Structure formats: structure tokens, C-alpha cells
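The other protein chains are all here in position, but one chain of the complex has been omitted.
Labels for the chains are A, B, C and D, by order of writing; each one numbers its residues from 1.
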Amino acid sequence: MLVGRVVGNVWATQKDPTLEGLRMLLVQPLALGERASDEIIVAADPIGAGPGETVLVAFGRAARTVLGTQDAGWQVAVVAIVDDISVDEGVTIAGRESEP
Amino acid sequence: MLVGRVVGNVWATQKDPTLEGLRMLLVQPLALGERASDEIIVAADPIGAGPGETVLVAFGRAARTVLGTQDAGWQVAVVAIVDDISVDEGVTIAGRESEP
Amino acid sequence: MLVGRVVGNVWATQKDPTLEGLRMLLVQPLALGERASDEIIVAADPIGAGPGETVLVAFGRAARTVLGTQDAGWQVAVVAIVDDISVDEGVTIAGRESEP
Amino acid sequence: MLVGRVVGNVWATQKDPTLEGLRMLLVQPLALGERASDEIIVAADPIGAGPGETVLVAFGRAARTVLGTQDAGWQVAVVAIVDDISVDEGVTIAGRESEP
Partner (left out) sequence: MLVGRVVGNVWATQKDPTLEGLRMLLVQPLALGERASDEIIVAADPIGAGPGETVLVAFGRAARTVLGTQDAGWQVAVVAIVDDISVDEGVTIAGRESEP
């Protein structure tokens, strides 16, 4: 599982039929320290996350379980929208302001 | 899932019989920020992506579902050709010009 | 499997029903050498690890076995709380004081 | 799937019985740009690749399919010997001379 921020969307017309009707989000994994991740994950979103929201992303069988079928050309999905993250003292997440 | 750019092709004569007839593309994952990824993914392409096109790539069972069999020596496949990517304000994808 | 330190928690209200009731921890993988990892893993915790504790984390089928079902939107779980780590002479783990 | 170069061999006497008789190659993944990868993959080779050859490597179920059984202590295998790689203009693979 990873926790990341929704940073964009992808649109595709030519695609495997099992992708029909899925919202496809670009997600940037959160990182510890000062430097944000430069990785981009693409996740199907059955939950309805909006731009800038923080989400939990699952992979493989877990992702397909949430999407409702094991027989699809997908293996990554948003499984939750994160309300809050708390980190222990001395831990920083890149790009997030520390709370007072 | 990852989103990447088609940067080349691979040809092989000596191969497992289950690879017969598959187009094999080199795909460079898109990255956030200024620096393009130096990773190369090899993906079977049942959809027909051309050089320079942006594609969605799936792994494992998802890839084999799109290729039509779970009993093959492949676990990566192009599942869609991307028409458009939109990113939120302040987000940059390496090597792509930002839109005006 | 990886070994990591519990650095925080995640809360989510809008989520796949199969996530209901799971504790979700942020885990930072331990790294060799001087520099701590900047990666964040999210793991379901059926065991009860507290802040700052060192834990073993499993992925995929192994994680779901520990959580009691293969049909859930999760693929990462805490499978043990680590009592002690011993490293061979000359090996350092980032952020841990070497023992006298 | 990844594409890599055969850089060595591994020998082991004490091993799980399911590894008996397998050739085990060290493979360095190809990388884009100027800097070669420092990663080493170990792959079982049922095809017969020689030193310095470029190979396609598959993981997980795909690798075991090529090796002929799902009940073995292996999850990486050479599935093809690469004859030729072509890359689009402006793309460089580390350590390979560009063609004239």
C-alpha cells in the first residue's frame, strides 16, 4: 500500500475493453524528508478522489478486489481517501507543512 | 500501472514459444519534476502503439488478462494509448512542455 | 519482507468496506549506512505495534493471510513486532545507535 | 519484463531441490541515459544465453511458466535472447554505442 497525492488525470480512447468507464488518476507517493517523490503511479479510482486529495493505493489482487473483478487489465486502485495523517515527533513528510 | 513513453523496440528470435508473434516495446516511465526516468520497461503491445506515444502499462495477472492467457512467459503489457494527461497546477512532468 | 519503524498513522472515512476496522500505520523501511530511507509504506496492523516500534512487514498473499482473508483491498501488513536486531561487525543501520 | 545484459554466473551446492540443474545468470538491467544500472538480477536460464548477450527477463508466474512448473523456488527467468534493440532518435542506452 502507498499513500499519495492526486496530481492529475489520464484519458485514453484506445484501450483494453476491461478499462472502459474507469477514472484514471495520477498519484504522487508521499515521501519522508525534504524531497518529494518524482515517481508517478496510475490508479483506477472507484471512490471519487478529487485533485490534491491524499489517497491510499493498493496493488495486485487487492486492487482488483476493490474494482470488483480479477479478470481486468488493471492492478492498481485507490482504496481510500485519507482524512488525516499523523506522524511522530521528528518525522517530516515532504511538501506538507508541519502542524503547530 | 505506470504511464510511459514508447522509446524503442526489441527483436528476439530465440525465445520461449509463448512469446511468438508479440510486439515488444521499450517504455520509459514518465517522472515528476525535471529529470526523466532512466528506467526501461519492456511491454508486450496488443494495442498497436507507435513510437513516441504515451501508453498505460500493466503488470502481472492484469497484463496477461489483456494478452488473453495466464500461461505465457510475459507479465507486462500495454493496456491503453493515452490521449491526454492533465496535471494540477504546480506539477511538472519531466520532458513534457507545460501547456500555456 | 521488510523491517521498518512505525512513524505515524493514517485515518480514512471514505474507503472500501473491506478496510473497515483496520489500523493503518506509516512505516519507514530501515536502511543500511548513514542515510535513512525516505520511502513510506502503509501497513495494516493486526498485531498492535506502537509508535517508534520496529516491525516486520509482509506483502501480497502473505499479508492477506495474516489479515485472515484473500478478498480484501489490502496487500501490506505488519506480521511481527521486532524485539531485537543484531548486525555483523562493520554493518550500520541508519538512525540506530551502534551498541557498545 | 526487463531487458538486460548477462554479466556473470552463480553457483550453489546447498540449495532447495527445485533449483537442481538450473543455470543461474547475473543480469544487469539496461538503463536510459549515461549511467549503467548498479542493480543485479539473478535469473534462471532455460534458453542458453552466453556472456555479454542481451536478454529479456520475466518475473513471477510468467517466469515459472517458462521453467515448466509453478511449484519451484524461482520467480525470475530468461525468456528470450535479444537480437536487436532499436531506440527512437534522441534516446540513449547506457553503455551501448549509438549506431551511425
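Here is the rule we use: a residue touches a chain if its C-beta (ideal position, glycine included) is under 8 Å from a C-beta of that chain, and two chains touch if they have at least 3 such contacts.
Since the structure is predicted, the reported quantities are computational estimates derived from the model, not experimental observations.
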item: Partners of the unshown chain among those that are drawn; value: C, D
item: In subunit D, positions touching the absent partner; value: 6-16, 18-19, 24, 26, 28, 36-44, 51-52, 60-61, 64, 70-76
item: Footprint left on subunit C by the chain that the document does not show; value: 1-3, 29-33, 35, 46-48, 56, 58-63, 65-66, 77, 79-88, 91, 93-94
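Note that only the chains that are shown with their structure count from here on.
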Apart from subunit B, which chains still form joined groups through touching: A, C | D
item: Chain of greatest Cα-centre distance to subunit B; value: C
item: Rotation angle superposing subunit A onto its copy subunit D by C-alpha atoms, nearest 5 degrees; value: 145
item: Distance from subunit B to subunit A - Cα centre to Cα centre, in angstrom; value: 19
item: Sequence positions of subunit D contacting 2 or more other chains; value: none
item: Chain-level touch network, classified as line, ring, star, complete or other; value: line
